[in-house]
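The complex is shown incomplete by one protein chain, all other protein chains being positioned as in the whole.
In order of appearance the chains are A, B and C, and numbering begins at 1 in each one.
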Amino acid sequence: MGKIYKSASEALDGILFDGMSIASGGFGLCGIPENSINAIKESGVKNLTVASNNAGVDDFGLGILLQTKQVKKMISSYVGENAEFMRQYLGGELELEFNPQGTLAERMRAGGAGIPGFYTKTGVGTVIAEGKEHKEFGGDMYILETGLVMDLSIVKAWKGDEAGNLIYNKTARNFNPNAATCGKICIAEVEELVPVGQLDPDHIHTPGIFVNRIFMGSHEKRIENRTISER
Amino acid sequence: MGKIYKSASEALDGILFDGMSIASGGFGLCGIPENSINAIKESGVKNLTVASNNAGVDDFGLGILLQTKQVKKMISSYVGENAEFMRQYLGGELELEFNPQGTLAERMRAGGAGIPGFYTKTGVGTVIAEGKEHKEFGGDMYILETGLVMDLSIVKAWKGDEAGNLIYNKTARNFNPNAATCGKICIAEVEELVPVGQLDPDHIHTPGIFVNRIFMGSHEKRIENRTISER
Amino acid sequence: MWDRNQMASRAALELADGMYVNLGIGIPTLVSNYIPEGIDVTLQSENGMLGMGPFPTEERIDPDLINAGKQTITELERTSYFSSADSFSMIRGGHIDMAILGAMEVSEKGDLANWMIPGKLVKGMGGAMDLVAGVKRVIVIMDHTNKSGDSKILKECTLPLTGKSVVHQIITNLCVFNVKQDGLEIIEYADGVDRKKIEEATEAKILN
Partner (left out) sequence: MWDRNQMASRAALELADGMYVNLGIGIPTLVSNYIPEGIDVTLQSENGMLGMGPFPTEERIDPDLINAGKQTITELERTSYFSSADSFSMIRGGHIDMAILGAMEVSEKGDLANWMIPGKLVKGMGGAMDLVAGVKRVIVIMDHTNKSGDSKILKECTLPLTGKSVVHQIITNLCVFNVKQDGLEIIEYADGVDRKKIEEATEAKILN
């Protein structure tokens, strides 16, 4: 069906441009599109605006695009694990738009669903609400948040098929299904690429319509916070 | 975990009251909560406001609550298959609020997601937009639709477990996952009730948190429009 | 003049490889019988299915597997299922390439009326308002005139609208129109139909 590419760099060919906006799936280092991020670094594209819950760590995930200063602005809810991020931000080299985590996820979903704005109670009475339209519903105050539509979304799934259908594994799902919908183009990387008919239609998390290009990658899947119990 | 009930009437015990609002899953006669609908009929509760994409047929599904005049108002997108509905509506005995199908589904999702209002392009320039707030985003006009929060939601799934986790089958999923989230109480009926651990956590469509009571029912699953091909 | 099947087969020529398409109830459903060789199209059904297959044989009928017209259908290898809210996220979000719909009236501005006749027919809009608002390209297939011979292609619609300025192309039993900024452009004549016949059957402004 013409969606299959051999590698991240092939899948990204002709799509990247300076100043573009990118939505990325992943939470912490879990379920991040490692290969696409690496290929974006290699491409040298710059002045990126990236919407992603986190910014990776200094030498892995989106952190590597901060090292190379390819990112102009991050839209994130939590960047506490990234020292380089903090340095660039406090030094005024990097723009940062904090979004509450649920607001960020819903903004991606809304953008993908043709919803340009929605009201939420999250952030009312905080700096997040400053400059945003307020409106009362049923006696409570809400603020207007906008849908995010990005030039590109990059996501990582466990299995994918030739039609672009995706299945995620456990908490590696996180922002991926939402990010997948809000890019004008979506590139998915998977651990296993299978022919159509191999995935149960009731188990598919992201229908193929959202995925323009798909490739199989190898994934380090680094663990950020290895916590074990004795038994 | 205390969510399991023996029958629809047991599951509905103490929940129904005159004038209440109910969201129902189902599309046409596919994936409708047959047993809960029957039990609501038996209860004799009246003046109901029911949000459901369709209104069943005269002698099956929500149509039976119209026959008994237990419904005061329907919120639906399409009621073309129900002659009794049409008769009551044109005779002024029944209120009807038409919602575009996608707007109805999104209103249920929004209500369940704590979103009291969202903007959509659907219905702009039509009677649906009359009296609704208009707002421009990016040069296009949108209207404000509100989230639906109902007193009760009734849904039908294929399999469910003791924790209330639900899995739907094929297009019998339809409005069920959305309706499940927007009721203050949600009652689910399933074809098969299994112990926890039997459903793959990655395959669950409705997490148990949304389901307050669950029971196993027998389902006629009537076919509305039997269409076959020769081969 | 074209019959239903000829109209459907003409509409099928608008399909391109890889498209995601939603077909309305009635003549639009027939379009799936005429998808050209070498063109792979994925059909969406707004009740929550992508990759709709043909009608089933008697033995394969499944009450849990229907399309938006409530007809029993089958799945394909590529099929996925999802909720109604997710289905309309696809539609409203502009992910569907084309919708082919029936109509009662279309105006020269591309306004569409296909969901109610006040006082007479009150079935509801179903997913039609969402489809015309969200899908990238909307094609209408319908007879050029109604049973009384009145034009269904008007300067202004008289019936309640489904959407304003939403139709891109109209395929009738007489011709194919593209909807342009200031009127309709004939791009193809049905067999044995001339310009005069179209003019007589059309209230809307024809540009060429």
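Just so it is clear, contacts are C-beta pairs under 8 Å (C-beta built on N, C-alpha and C of every residue); 3 or more make two chains touch, one makes a residue touch a chain.
Keep in mind that what you see is a predicted model, and the values were worked out from it rather than measured.
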_Touch partners, limited to displayed chains, of the chain removed from view_ = A, B
_Can you tell me which of A:15, A:29, A:150 or A:163 touches the chain that was removed from the display?_
A:29
*Taking the entire complex into account, which one of A:36, A:49, A:122 or A:153 touches the absent chain?*
A:122
*Considering the whole complex rather than only what is displayed, give the residues of subunit B touching the chain that is not shown.*
1-2, 109, 111-115, 161-163, 165, 181, 195-197, 201-202, 204, 207-210
*Name every residue on subunit A in touch with the hidden partner chain.*
27-31, 53, 76-81, 86, 89-90, 96, 98, 100-106, 108-109, 120-128, 158, 168-178, 205, 221-231
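Going forward, only the chains that are shown with their structure count from here on.
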*Name the graph shape formed by the protein chains and their touching pairs; answer line, ring, star, complete or other.*
complete
_Label of the chain whose CA centroid is most distant from the centroid of subunit C_ = A
*asked:* Please tell me the distance, in whole Å, between the geometric centres of subunit B and subunit C computed from their C-alpha atoms.
replied: 27
*subunit A to subunit C: how many Å between their CA centres?*
35
*Which integer distance in Å separates the CA centroid of subunit A from that of subunit B?*
32
*Please list all residues of subunit C that touch 2 or more other chains.*
75, 81-82, 88, 91-92, 133-134
*Which positions in subunit B touch two or more other chains at once?*
106, 120-121, 168-170, 173
